[in-house]
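The full complex has more chains than appear here; those shown keep their coordinates.
Order of writing sets the chain letters: A and B. Residues in each chain are counted from 1.
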Amino acid sequence: MKHHRTTLTMNVPARMDFVNITHDVQSAIQESGVKEGLCLVNAMHITASVFINDDESGLHEDYKKWLEELAPFDASPERYHHNRTGEDNADAHHKRQIMGREVMVAITKGKLDFGPWEQIFYGEFDGRRRKRVLVKIIGE
Amino acid sequence: MKHHRTTLTMNVPARMDFVNITHDVQSAIQESGVKEGLCLVNAMHITASVFINDDESGLHEDYKKWLEELAPFDASPERYHHNRTGEDNADAHHKRQIMGREVMVAITKGKLDFGPWEQIFYGEFDGRRRKRVLVKIIGE
């Protein structure tokens, strides 16, 4: 069994945005030498997501609006208990639960085993700081 | 390490519906010969889900109503930016995020290692076309 680990460093200038990391994950798979196996890609921070969907900017705008409706940003201590601790990012902890922490992807013949439109995104909900994504690969 | 890959073909006549694929996944595990390992089951399309819950038709009705409230179908270009591209399925991209893309299941003694009521479902949110589910198994 082979294993391989790498991290990607993200630095998103906006509070909320999505970054296509598909190419970085494919590069990690190539580095690993794994031809058949599984690849875990997860946010290492709890106000960020990794998810798979479409690389279409209109859809990303829709997601931002929808997530803001489901869990609005509100730095005041009234809406969120979490923001009574001095934090202002309670909304980000909620948004991340909707979009998910991680994806597991299959590796087949050394490549991401994907459907026609699948792309991997980093979802940032409390940006303007350095964060990391973990890529862990096992297989042979 | 053994590995095995198969795909299931789905063709759901409704726009939104759920299909129990537990038996198909168990068959793939038997084909693989893997006794101890992990099995990834994921939708290969970004307007569909794979999730684990109860095989109870009333609950499935509840899910459909709830998902329609959280992300209503609206083909017009007003509500969703994505539907300004000529698509009408922006709602399906949202519903899939709530229900999830994939499940990871444990294989123990050659079987799905499940609690008493766990069943695997394909969730379709933009049906009336052929789609695929990927099953990837690793173990020994």
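Keep this in mind: a contact is a pair of C-beta atoms (placed from the backbone, for glycine too) under 8 Å apart; a residue touches a chain by one contact, two chains touch by 3 or more.
Remember, predicted model here, so these are calculated numbers, not experimental data.
Asks: Of the identical chains, 2 are shown. What's the total across the complete complex as given in this file?
Replies: 3
Please note the rule applied: only the chains that are shown with their structure count from here on.
Asks: Determine the centre-to-centre distance between chain A and chain B, using the mean Cα coordinates as centres, and give it in whole Å.
Replies: Result: the chain centres lie 20 Å from each other.
Asks: Can you tell me which positions in chain A touch chain B when the two form their complex?
Replies: Spelled out, the residues of chain A in touch with chain B are 1, 36-38, 51-54, 56-59, 61-63, 66, 70, 98-100, 103-106, 108, 113-118, 138-140.
Asks: Would you tell me which residues of chain B are touching chain A in their complex?
Replies: That would be residues 1, 3, 5, 38, 40, 42-46, 70-71, 80-85, 90, 93-94, 96-98, 100-102, 104, 132, 134, 136, 138 of chain B.
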